[in-house]
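Omission of a single protein chain aside, the complex is shown with its protein chains in their original locations.
First chain written, first letter: the chains are A, B and C, and each begins at residue 1.
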Amino acid sequence: MQGGWLEQFYRRMAAEPKTAPEAPAAPSEVSRRDFIQSGLVTGVTAGMAAGGMLAQTQVAQAQATGDTPIGPKWWPSRWGPQDEAGASNWITPAKVLEAVPLIKTGKIYEMGRVYQGEQPAFGARVFALRILGSPANADTPFGNNKLMYHDDFVCTELGQTGTQFDGLGHIGCETGKRGDLSETRWYNGVTELEMYNMNGLTKLGIEKVKPIFTRGVLVDMVAHLGRNMNLGEAIKPADLMGALQRQNISEGSFKPGDAIFFRTGWSEQHWIKDNTKYNEGCPGINLDVAKWIAQKQLCVAGADTWPVEVVPSENPDLPFVCHQELITKNGIFLHENMDLSELGKDRVYEFVYVFTPLRLKGATGSPGRPIGIV
Amino acid sequence: MQGGWLEQFYRRMAAEPKTAPEAPAAPSEVSRRDFIQSGLVTGVTAGMAAGGMLAQTQVAQAQATGDTPIGPKWWPSRWGPQDEAGASNWITPAKVLEAVPLIKTGKIYEMGRVYQGEQPAFGARVFALRILGSPANADTPFGNNKLMYHDDFVCTELGQTGTQFDGLGHIGCETGKRGDLSETRWYNGVTELEMYNMNGLTKLGIEKVKPIFTRGVLVDMVAHLGRNMNLGEAIKPADLMGALQRQNISEGSFKPGDAIFFRTGWSEQHWIKDNTKYNEGCPGINLDVAKWIAQKQLCVAGADTWPVEVVPSENPDLPFVCHQELITKNGIFLHENMDLSELGKDRVYEFVYVFTPLRLKGATGSPGRPIGIV
Amino acid sequence: MQGGWLEQFYRRMAAEPKTAPEAPAAPSEVSRRDFIQSGLVTGVTAGMAAGGMLAQTQVAQAQATGDTPIGPKWWPSRWGPQDEAGASNWITPAKVLEAVPLIKTGKIYEMGRVYQGEQPAFGARVFALRILGSPANADTPFGNNKLMYHDDFVCTELGQTGTQFDGLGHIGCETGKRGDLSETRWYNGVTELEMYNMNGLTKLGIEKVKPIFTRGVLVDMVAHLGRNMNLGEAIKPADLMGALQRQNISEGSFKPGDAIFFRTGWSEQHWIKDNTKYNEGCPGINLDVAKWIAQKQLCVAGADTWPVEVVPSENPDLPFVCHQELITKNGIFLHENMDLSELGKDRVYEFVYVFTPLRLKGATGSPGRPIGIV
Partner (left out) sequence: MQGGWLEQFYRRMAAEPKTAPEAPAAPSEVSRRDFIQSGLVTGVTAGMAAGGMLAQTQVAQAQATGDTPIGPKWWPSRWGPQDEAGASNWITPAKVLEAVPLIKTGKIYEMGRVYQGEQPAFGARVFALRILGSPANADTPFGNNKLMYHDDFVCTELGQTGTQFDGLGHIGCETGKRGDLSETRWYNGVTELEMYNMNGLTKLGIEKVKPIFTRGVLVDMVAHLGRNMNLGEAIKPADLMGALQRQNISEGSFKPGDAIFFRTGWSEQHWIKDNTKYNEGCPGINLDVAKWIAQKQLCVAGADTWPVEVVPSENPDLPFVCHQELITKNGIFLHENMDLSELGKDRVYEFVYVFTPLRLKGATGSPGRPIGIV
């Protein structure tokens, strides 16, 4: 997510009360509680129609009865109270071996974008790359071999720019009194007081995340819908199930540690071409799909949008609530601003997703160059 | 290589004339010309003894008779006059498939280091990571879900800091009159005039390099010698051959596009522990080994030192000449400041090396998180 | 001047051949040569009408007969071949004493603008200020006194952002073969080869400029014309003389080391309000006025625009030629992106101008906070 931008965005939303991008669906006959709370999802097509409305209700209920604004306390994590690696813990040697057979042709797909100053920059974010060292340094060239060189200098919100991978120190929740850092909680219940340091977080830094080499699944909403998705258009569980069905991928095929990627067409339409439009919002998953991802115990959720989730969110009072559902509560990583067009065009729906986050000590996220191999 | 530092280093070398770290080897009986110019290397053990001395002679000869200070003009490249991807062109689907069977257990080894302010910084280089956005922004937390967030801000010579991958715009050669940018040449003969732009090189940028997924071979000099290597200690062809033999890897097993990594013990000894010492020089390959790498048409050469090659170089009048041999003349990438200790300790000598350089538009190099998979 | 932007600007100008913003004036009867080459300017009102056209002719003549594209070689400087301080040399103790009596009420006027991310940024320029160190650092607060602190982190083209003072290393001229750094000349004939260093120019750095405390004169074109000036509208010598006359300031009152500032209304209209418009061009002085400033041996020329001079320039084949006339040839500084509105509104036309450029070692310019005292 493009954090620096939240402030402006939310302020704007407050000033211009948004109308829901589409009418809320009627309540489902089947119990949403079963869907959400069971680890197994069956009868999805029917049950999915309820969408965001119920999700909102559930959040409200959680708040009413639970410990925090986003439900019962989510810590300690399934990997113990000291864990800082989150869902990357799924990437074991066995998981790697499980993925390898997906490589059949050796073709590598780029899943990310080139970093450049022209890319969309949210709020006050910058991306500045500068070239240093023309060959005219006082002492160049060096030696009889007349060596010349360049360096580059980069200034940017490095973990939160361009194609980016949100780490566990990026998103949290204020669970106590306004401004009380001892009750601002992150993944595994870590508090702001425990982890903040101006020169790098002392806990939950991106360097704690393990290299990722796992099965990746593309959910091609563009192919499923026959069109690019629109701003504020939510991907609901039924949409997900429909798209998977079209791709002949069963819901049951998802295993813990897998990664999922949503192609909406958003960045193909607007990236660099219209950065203002790109930033105004986007299509994406709703809270129900986020919960499904958490139930499936996936490792990464990515998309060709800046926040993966739909913006504005279905309930405008819960901005970026999927970020909290996935990152804060479940340690699941978001991969944003991806380029999924080539995979989509070649109808590549299963592949080995390889991504090794830069080990920037104490950072909240990572740039990088994710690839898909088939 | 740590470019910013060259100036100081070379100035120091000029001021304090260095004595060769070891006596030059006696001339070899076998023709060095055959060794260097043939694409095939046989009878290596005997022929390797000649080492740096001859290499220096060859450079002098090249200068005398050739077009440039480092020999005959090296362009156009084997991939044509427009190529900007260099030896990453070897990484074809077939090459990927060739590497996959090396994955047997699924274990992933880290081959790089964590990026942090405490790491060695050469010359005037900086690495600054700062954490932004405590939860106290005027408008946070957001929504009823009380969302909080952090960003990080990084300023650094990003392509040339910590574990780094030297691209084709990093090292060149002044082939004409002092200060004549139209005769400063880089890989594939690109001139400074053609490629320089303050906001990103317009040619040879790191974003042109293809993702790398190939066979990697560790040359564990520490295990071979039974000790860490010393400053200025060269790895010569005979050393390389000896180490490979100990590891039961035949010279003939190397194929175009493979990657090679030299563990010297240098960074294990000095990284962060003694940054001054780390920067003063290092052990590494000499020009003969660089030429061998070029002949073998490898894709990447890496080491646990900052320049891969030995510093001071065998011929102090030819500083960083291996950089030119590999990068400038042959489009072969250098991977520096690696951590090869875990591979070494586990005696893992063959593996899949995966590295996807950050596609920083117009940059000279890339940080990253290289891994080895077995 | 906003250097980073030049490239784009000039490319655009080349692509869309511009028509002169106004018809060229008829040739003057009086000899332009006398005007330009004499150190004394007389009969100005009549002689000024000729404007840009003649100036262009002169450049052409200079090129034909002189050593460089902008006329005869301009070095050594009047302050000797080693000088790096340029027109700040005029600021002697005697000059300071000469200015002091202008202080009559003690009122201080701001002449610059606040630095902020929202300000116009040309081309790829950035201005990023970030706040570090919430009070939640692991070890804060400090002591029984519970000390808390913030730092700030800034990344920017510091010498060339917001209100900026162009130094002598900012603008030069290629006087030889394309790409020949030994014939790229700056103030006092310094060559690129002599001064370039990636970590700070070794000559002509802004730290060589002396603190400035001198008589400042405001030329209020807005008051003179009764309106804001337009894009591409030139201030010609006749305009200058007219405006001065309205202000009851004689041309003869200008002494070496004085500073002159032009209020055009451009930034009052567009600064932050419409950054795109602000950057597209601006009103400003033409080459004749630049030459007059040089003849008068002034120290600084400033304006409420980004380049002080008119853009597009009168002769589109000579972009930013006033920069070269003033900075490169005469060592006269430009102060750009000023806010002269308060001085104008209070009809303050003479004052003490105080500006002490940041001594950034080897920088090309300086930000700062210029003031006028009356």
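Keep this in mind: a residue touches a chain if its C-beta (ideal position, glycine included) is under 8 Å from a C-beta of that chain, and two chains touch if they have at least 3 such contacts.
These numbers were taken from a predicted model, which means no experiment stands behind them.
Engineer: Of the listed residues C:184, C:279, C:305 or C:337, which contacts the missing chain in the full complex?
Structural biologist: Considering all chains, including the one not shown, the answer is C:184.
Engineer: Can you work out which residue in C:197, C:286 or C:305 touches the chain that's missing from view?
Structural biologist: Going through C:197, C:286 or C:305 one by one, C:197 is the residue touching the chain not shown.
Engineer: Looking beyond the chains shown, say which of B:74, B:122, B:196 or B:333 touches the absent one.
Structural biologist: Final answer for the missing-chain contact: B:196.
Engineer: Quickly run down the residues of chain B that touch the omitted chain.
Structural biologist: That gives, for chain B, the contact residues 117, 124, 126, 128, 132-134, 136-138, 151, 155, 181, 192-194, 196-198, 202.
Engineer: Under the stated touch rule, tell me which residues of chain C contact the chain that is not displayed.
Structural biologist: Listed in rising order, the touching residues are 1, 3-4, 6-7, 10-11, 59, 63, 68-70, 91-98, 100, 103, 105-108, 110, 112-117, 129-160, 169-175, 178-179, 181, 184, 192, 196-201, 207, 210-211, 213, 317-321, 323-324, 354, 356-365, 367-371, 373.
Engineer: Since one chain isn't shown, list which residues of chain A touch it in the complete complex.
Structural biologist: Within chain A, the residues touching the omitted chain are 4, 7, 123-124, 128, 130-132, 134, 136, 153, 155, 177-182, 191-193, 197-199.
In this text, only the chains that are shown with their structure count from here on.
Engineer: Do chain B and chain C, two copies of one chain sequence, contact each other through the same residue numbers, with over half in common, or through different ones?
Structural biologist: Same, since most residue numbers here occur in both copies.
Engineer: How many degrees of rotation carry the C-alpha atoms of chain A onto those of chain B, rounded to the nearest 5?
Structural biologist: The superposition gives an angle of 180 degrees.
Engineer: Nearest whole angstrom, what separates the Cα centre of chain A from the Cα centre of chain C?
Structural biologist: Taking the mean C-alpha position of each chain, the two centres sit 47 Å apart.
Engineer: Counting in whole Å, what is the centre-to-centre distance of chain A and chain B, each centre being its mean C-alpha position?
Structural biologist: Those two chain centres are 33 Å apart.
Engineer: Let me have the rounded angstrom distance from the C-alpha centre of chain B over to the C-alpha centre of chain C, please.
Structural biologist: Chain centroid spacing, chain B to chain C, equals 45 Å.
Engineer: Touching at least two other chains at once: which residues of chain C meet that condition?
Structural biologist: Touching at least two other chains: 124, 128, 132, 134, 136, 155, 181, 192-193, 197-198.
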